[in-house]
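Note that one protein chain of the assembly has been removed; the remaining protein chains are unaltered in position.
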Amino acid sequence: MWRSLIPIAVFAVLVWFFNRGLGMDPRIIPSPLIGKPAPEFSLPVLGDRSRQVAMADYRGQVVMVNVWGSWCSGCRAEHQTLLAIAATGEVPIIGLNWKDEDRDAEKWLHDLGNPYQVNLVDVEGRTAINFGVYGAPETFLIDKQGNIIHKFTGPIYWQAWTEELLPLVRQAKEAT
Amino acid sequence: MIPELGQFALIVALILSVVQGVVPLVGAQTGNRAWVRLAWPAVSGQAVFVFLSFACLVWSFLQNDFSVAYVANNSNSALPTLYRVSATWGAHEGSMLLWVVMLAFWGVAVAARSKHLPEMFAARVIAVLGLISFGFMLFTLMTSNPFDRLIPAAFDGRDLNPLLQDPALAIHPPMLYMGYVGFAVAFSFAIAAMLEGKMDAAWSRWARPWTTIAWVFLTLGIALGSWWAYYELGWGGWWFWDPVENASFMPWLAGTALIHSLAVTEKRGLFKSWTLLLAISAFSLSLLGTFLVRSGVLVSVHAFATDPERGRFILAFLVTVIGGALALYAWRAPLLKSDEGFGKVSKETFLLANNVLLIIALLVVLLGTLFPLFMDAMGGGKYSVGPQYFAAVFVIPTIPLVLLMGFGMHSIWRRDNFSRIARRLRVPMAAAIVLGVALPWMLYGRPSVMTAIGFTAGLWVIGTALFDPVGGLLDKSRKVRVTRGTWGMIVAHFGIGIFILGVTATESYSIHRDQALRIGESIEVSGYKVTFESLKPATGPNFTATEASFVITRNGEHVVSLNPQKRTYRVQRNPMTEAGIDGSLARDLYVALGEPLGGEAWSMRFQYKPLVRLIWLGCIFMGLGGLIAISDKRYRVVVKKENKASGREALAGGTS
Partner (left out) sequence: MTARQQRMLIVVLVLAGVGVATTFGLRAFQENLLYYYTPTQVQAGEPPLNRKFRVGGLVVPGTVGNEPGKLEKTFDLTDNGAMVTVHFAGILPDLFREGQGIIAHGKLNDEGVFYAEEVLAKHDENYMPPEVAESLKQIHGEEPSQ
């Protein structure tokens, strides 16, 4: 009788392990940059390559840096949300156009709408590296002192904005 | 409109699967025949709507409907038609739908062939299949709906992953899923038997062909995957012990054990509860495979979309299906007593040893696959288990397995005598040992101990498999009537022998050289001279490529010109290596182009792989053997006779 219980006992142990394994999302990569100054950069602007924008230009403002590319399906998924966030006027969104062709990126913005205050072209991909970008989309919140206060991995959805990002943005805006 | 129709059809199918899963089971339990009979129309209806739903998705792909998110993510207007069809199951959502389609197909097949089965029993089998369908459809609709719209629609699709744009990989998932899902039938048979509390020889005879056909599909599916990896993915490797591969190999091992244990249960009425456990395990491991591949608990080089939420659902599903089955097993298995014994040396003993060794092999693979997960869950850090572990440890149970295979084939039921079998097989044994050392030595050079063991094992299996047929040919007076079932066994075992020879030769005598070459330069590798002749651009329907030309000569004679490519697909822009392969039964020559190294030089890889094609040829023979075995007429004629009797029995049971 007891022998026939062995299989289900073994299975129960396996399930326990699987459940623990599921709790550990292999995609969650802690960013060592949280709380540290955002990397300095000075990059050309999409659509007007002669203009350069630097991180330092935003000192004293809370900004959201969004890493995207027209090749990235997750970016398409979050695009509506970004447009909605831009419409609220809570925080300027700076686009970091990553591993993309200018032409494709411009067509994307033209067809889908442009939530970005400005889009920067990361030609070498070095700025993305400095930000510790593993994939797209990724979004960073930067406070008035130029420190990274939050990193959001994957497409932003409305609930994540209202519950996770917006409170941080408001808090950062109130701080001096 | 079509995608909405597809989604609607899937919802209808979901509802019908509830009817199919619940009503007949309740009917069988309470003796309501009308309810029992509802199983047939329900399974047919469910299948019609599932097929309709799938057809809608295929249609969306053919029409380049990029307002469907799944289509936009996995297709492109420049994608050739064949790949637009295969893109349907090219990613997660569609492959789940394919799984449901396969399950519906098996459900209908069982229903159509169920005239031979007692009504009550067949209804239970169909109902269990319905419950499994329900789980998968719910999963598809809730977490991975392929019909989700993308608003606004994409201008063009993201294209199918270039790795998947290949004929072998177009049919690999359907084959593999036919196998995986086919084990659901054996599983349902096991559940139905436990519900009835009865498991006789007739049960095994019904379950055997279904198990074998599923195993055939799985064998061919795995072989196709390996073949694809060989020429498309792995730079000439044919098996990587990657979690995704192991996920398909573990159900295969369990299924192989099940086929053998079913033979004993059918012929001798033994190993009953063990057979049930294997039937549950084979399907459970198929589900586990899905879980491992889809949930992201194990990170794999086959980068399918991974996702913990889906993992949660699958885990809950696993707990329900497997946990439920094992609980039923714990309750009912003790009732199934085998009353007969068997001799210490007998066919039963050999088949028992076969099962034990196959399960050890299965545990070896399971341990290696799950160990990183265990360590991580225990907070032990991030480990991985190298492929060398599998290669080294897997042979430990398989060497005795192969040795016993030869004896087992020639043993008799109940009681046998070891010296009788050994005396009978002394010729193939001596031949295998002598040739196992001499053959590789003559062909390729001095063999290592493992190489000699490998060749001996392969020849031993081939020799013992062919011993009776060849003996029959030589000695006309010895007229033995060989059934189709036996022929199937002979052919499948012959395939294993061929497979072992292929693996041993490839692993022992392959030569591989990575080299930097300029145009006009050449390298000499064991008699072959490979010259880098030229480099030119090439184009395909949705890619551009750099194509090299390599001329291979041997002793001054032209052997072949190979044209490997480095492709860049227009949409996804990943470079892809398309190797140049000259294949023959005796050896493959393999040239792949790496990357430009500056100074007009390119990196390239040259490989010489002796007998590598025997690996897949062996698998084809195994599959062929399975097909021959199920064509045995005893699965039809005898069953029919018995059925009348048991049909009446069931009737009586239903009305009482």
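First chain written, first letter: the chains are A and B, and each begins at residue 1.
Quick note on the criterion: a residue touches a chain if its C-beta (ideal position, glycine included) is under 8 Å from a C-beta of that chain, and two chains touch if they have at least 3 such contacts.
None of the values given here were measured: they were computed from a predicted structure.
The hidden chain makes contact, of the residues A:19, A:61 or A:81, with A:81. Contact with the chain not shown here comes from a single listed residue; of A:43, A:72, A:91 or A:142, that residue is A:72. Contact with the chain not shown here comes from a single listed residue; of A:20, A:99 or A:173, that residue is A:99.
What chain A contributes to its contact with the hidden chain is residues 27, 31-33, 72-74, 77-78, 80-81, 84, 88, 99, 124-126, 128-130, 132, 134-138, 153-155, 157-160. Not every partner is drawn; the one left out touches chain B at residues 143, 145, 148, 151, 235, 299-301, 303, 305, 307, 309-310, 364, 367-368, 371, 381-389, 392-393, 396-397, 400, 514-516, 518, 574-577, 592, 594-595, 597-601, 603-605.
By definition in this document, only the chains that are shown with their structure count from here on.
One inter-chain figure worth recording: chain A and chain B are separated by 40 Å, centre to centre, where each centre is the mean of the chain's CA atoms.
The touching residues of chain B, when paired with chain A in their complex, are 72-73, 150, 152, 154-155, 158, 273, 277, 280, 284, 291, 295-299, 306, 308, 311-312, 315, 318-319, 322-323, 326-327, 329-331, 333-334, 370, 373-374, 376-377, 572-573. Contacts from chain A toward chain B in the complex involve residues 1, 4-5, 7-8, 11-12, 14-15, 17-22, 24-27, 71, 73, 76, 107, 111-112.
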